[in-house]
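To start, I am sharing the structure in question, which I have written as structure tokens.
Here the complex is missing one protein chain, while the rest keep their positions.
The first chain written gets the first letter, and so on, giving A and B; residue counts start at 1 in each chain.
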Amino acid sequence: MKSISVTIDGTRITVPEGTTVLDAAKKAQIKIPTLCYHPDLPPVSACRLCVVEIAGDRLLRTACSWQCRDGMEISTKSALVRDSRKMALELLLSRHPMKCTECVRNGSCELQDVADLLGIRENPFEYRERKGELDLSSASIVRDPSKCILCRRCIQTCEMVQSVSAIGLEGRGYDVWVDTPFGKGIADTPCVSCGQCIDRCPVGALYETSHVDRVWRALDNPQKHVVIQTAPAVRVAISEEFGLEPGKLTTKQMVAGLKRLGFDRVFDTNFTADLTIIEEGHELLGRLKKGGKLPMLTSCSPGWINFIEHFFPELLPHVSSCKSPQQMFGALAKTYYAQKFGIDPKDVFSVSMMPCTAKKYEADRPEMNASGYQDVDAVLTTREVAVMMKQIGIDLPNMHEEEYDDPLGVSTGAAVIFGNTGGVMEAALRTVYEVVTEKPLDDIEITAVRGMEGIREAEIDLAGTKVKAAVANGLYNARQLLDKIVAGTADYHFIEIMACPGGCIGGGGQPIPTSQEIRAKRTEAIYTEDRAYELRKSHENPAVQLLYKEFLGEPNGHKAHELLHTHYTAKSQYQPDSAA
Amino acid sequence: MHRIHVIIAMDPHTIAQGARSIKDALVKNIDLAGLNQDVRVVETGSLGIYNKGVVLVVFPDGIYYTGVKLEDVSEIVSEHLVKGRVVTRLRYSEIPEESRAEEKAPRFGKQVRVVLKNAGMIDPESIEEYIAQDGYEAFGKALTELTPKDVLKIVTDSGMLGRGGAFFPTGMKWGFAAREKSDEKYIICNADEGEPGTFKDRLILEGDPHAVLEGMCLAGYAIGAHMGYVYIRGEYHMSIARVRRAIEQAKKQGLLGKNIFGSGFDFDIQVREGAGAYICGEETALIESIEGKRGEPRDKPPFPPSVGLWGKPTIVNNVETLATVPQILLKGGDWYKSLGTESTPGTKVFTLVGNINNPGLIEVPLGITLREIIYDIGQGIPNGRGFKLAQLGGTTGGILTSEHLDLPLDIINLRSVEAGLGSGAMLVVDDTHNVVELVQNFAEFFNHESCGKCTLCREGTGRLVELLHKLTSGCGSEKDIDLIERLAGHMMKSAFCGLGQAAPVPILGCLRYFRDDFIAMAQQNQQRVPVSA
Partner (left out) sequence: MSDLNRIDQIVAGYQSTQSPLIYILKDVQKEFGHLSEPVLTRVAEATRIPLSEIYGVATFYSLFTTKPKGQHIVRCCNNAPCWVNGSKDVLEKIKEYLEIETGETTEDGSFTLEFTSCLGLCAVAPVMMVDEQVYGNLTPEKAVAILRDFKTKGSANA
């Protein structure tokens, strides 16, 4: 690509043609404040905070969208630019409730940051409330339109990243606001609870339904035996909540922190991730042998399950009947674990720590009570766990290290890669290959299914049978594959779908902010963690082997079906809570 | 064969004054008099007489009647049509009998009719009448004698500037789209006329719809487009009907469709209706609206000639621009240049509104002065009141005061006083009005029409209303005036699109010339300047 040179605040730099002023400024070490811009999304140029002055141009231009031209002279600091930014911010702040101390985003709010950066000390405009009511209808997501600054990131995310379009704009002009159609609760829309909107919201207009109080009550109750499971992806991200660089692994400090919080046992969702591979692997082999519905679709990602129930109910027979690792764990904690350790299952309070908001909805599903109780009692996002730790003064980076508890804390490297897009596929192939061929896999790192592209494909030779696999992350990409299945042009045998970009490491419950760069670092940390495991194939997990021997019997057997498998419900796109 | 034609102006102005029921009564009375074989009643577009009630012309006598009431109809029929006696009490004396020679009439004395040459003169529902006035001759000439490049060159050489308000060179715009390689290109006629005080496009669409269609055909031929859309305001019911009918007629005559007159050139036109949004006059918002979305403007670049409707190269031209194109093709660029001034060739259609004795549509060569428009053509301000200000170009237009009365109006001169021609609306405001209240009215309009996309326009227009209301309701201070000025200044520089950038223009203009009025409002906030009725 052609190189061009531009001058920014007197500094001459060379950039490739097509570079935005924002990126060029970054290269020149100049920070331009932004609000509506998000690196995952195309610029909408709505907030007008990133304006710059370009020599010879009568208008100020938004750095996020304006492209550099050769010889361009840009000022990011003129008096006009400074006051224009201040004006835009004053206007936004004057419609924001400024109840910062009561806000979930206190300390991680982009509006706060920008106000600090620009040195806002007073506002010439009086406060005028924005329209819209607090929406508490969802098990996963809370919407507070009064805090919205109309950056539109949530709408773009819902439409472009997830192809769900649960929310949009209502009205126009001064009274425009982000809302569901006809102001219904978000639960009465096809919202899949993925929480990607939360990850991109610059303020506290979108956040998860909190289970913090629920968990504290259980921890404070001496009658309760409180166990927690931690999802693969949380261990590579929680450190960000404590100010560390993305990708910094603090698994053992996290375990220590959870014990300090008072959990009686700290277990690992990785354990049931390994179990999922056994169950799902056998289900796939069964479908391949007996001519079952193909391609088989994975079922670990609850946002994805919500999506297919709402948008492609006719494809539900393709979905693996395996519960997600969270729900397998929930079912076992109040059965196998309780029995084995002589605890009354009604006293077991089962908590999960998840990178995900849809897990809250999943745990709430009425069918998730195989143990005779609600299998999972509370779901904490990575962010909520960090809040709890901070509440009692835990400084994660400086915690000592502790190990997961036995037996539901034993796992393999195959389980930890569930956190990445392609991870479930890779873990499944590691096991299925060895089960079918009875030969050890030469190179267990199946790089064909790794990566950040929206859709990836791979073909594996299983003793003469070619198995064609595909992986999609982000529901927009998933929709492309599903459209192919509907059209009859998909010749895959097995498809892994994760609702969130990058997989669970980019989940809606993970630390904010998110971006491709941050997700890539978390992804790498997951693979580092995998390499550190001695055992890296699910079928080698000794605790899982023992579980089958002591309790479950055969994979896909009667008991396994009772506890570890589920069914799905076709839902309408419009009245999602009633069966179509 | 009909012996007598009664032309009745059926435009929204006359309809608002009861033209429909007059026409029905006329037809009924003619029937009763047994004259239906002799007399034909023909509807036409505006006759250029706007606030004189219902207007009729009886041909071949060429007698104009204005202010015709229901009770007058039987008299006109029995006296004039039956007995040949003119009903003098209703006769409009300012129009001489040889009224088809418009240019000579005193009412039209300083006008030169190019765009409006047919409006009111022909039956807009008859393609034959348009063809009889050299209609579709330019298109025929282009298809048989000229290459697309020739057409482009003639339009470029004419120096024509787009009449939508931005005055961008039309030929240059076409050139951008012509150079794009694409399987599909589009011509859009922007008929989303919503600028307060402007109704020129409506009268062209209703009075001479084929001129617009022919202009679109020529534009399509020049850039290699095969589909055109006329985007008309949803409120303009009659324009929509007239253009639809004109399209049907052109199709029937083989002037639209596949392989037009064996030339190998295909071109079709469809009407698209707006649904009530001023912002859709902005070309990218208009494109979004045609695409079935909220009419919010897009980021530019890319500009529509490269990436427009459905992502394809698209030309968006105003009605007046397109209606002028056929005549430029026929008469040549030099003829066009001979009208107007060097910086702004051609004529300009103005709508003269507000506190003016003779409001309406006028077409004049550029270079004319404000004084000539207001005091000669407009016949001055009613009730002998004084001139306070004029706003030129619609509600986003700049402010002119008595110091500008003798300024020749063209782009360069207007730019020097921070104004422009804009949509051509000229609002005359007399000296009984309070400027701050007027500015509040402007602000309310923008607040109602802001799309809400960008911070500065969405919040800014709302705050301007709020601050101005503070002043006019007697709660304001001079600090509020400073804040209005600061806010408006930033909107002009940093708002997303033309609406937010132009909204402050009249507000800052009024502050420039009438700051004392604002200060008086802030200081003596209880003693309000009386408002005229």
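In this section, a residue touches a chain if its C-beta (ideal position, glycine included) is under 8 Å from a C-beta of that chain, and two chains touch if they have at least 3 such contacts.
Since the model is a prediction, treat every value here as computed from it, not as a measurement.
Q: Pick from B:29, B:156 or B:395: which residue touches the chain that isn't shown?
A: Counting the whole complex, the residue in contact with the absent chain is B:395.
Q: Which of A:18, A:107, A:181 or A:317 sits in contact with the chain that's absent?
A: Spelled out, the listed residue whose C-beta touches the missing chain is A:181.
Q: I'm checking contacts with the chain that's been left out. Which of A:86, A:130, A:147 or A:172 qualifies?
A: Answering carefully, the residue with contact to the hidden chain is A:172.
Q: Pick from B:51, B:78, B:253 or B:343: which residue touches the chain that isn't shown?
A: Considering all chains, including the one not shown, the answer is B:51.
Q: With the missing chain put back, one of B:32, B:275 or B:412 would touch it. Which one?
A: B:275
Q: Tell me where the left-out chain touches chain A, residue by residue.
A: 159, 165-172, 180-182, 189, 573-574
Q: Going by the touch rule given at the top, which residues of chain B touch the chain that is not shown?
A: Looking at chain B, the ones touching the missing chain are residues 12-13, 15-18, 20-21, 50-51, 193-199, 202, 234-237, 272-278, 289-295, 310, 351, 353-355, 359-361, 391, 395, 425, 427, 429-430, 433, 438, 441-442, 444-445, 448-449, 451, 531-533.
The rule is short, and it goes like this: only the chains that are shown with their structure count from here on.
Q: Could you please state the distance in Å, as a whole number, between where the Cα atoms of chain A are centred and where those of chain B are centred?
A: About 54 Å separates the centre of chain A from that of chain B.
Q: Over in the complex, which chain B residues touch chain A? Could you list them?
A: 277, 294, 299, 301, 447-456, 458-463, 466, 479, 483, 486-487, 490, 493-496, 501
Q: What does chain A use to touch chain B in their complex?
A: So the residues of chain A touching chain B come out as 43-49, 51, 58-60, 65, 67, 80, 83-84, 87-88, 91-92, 94-95, 124-125, 128, 150, 169, 171-176.
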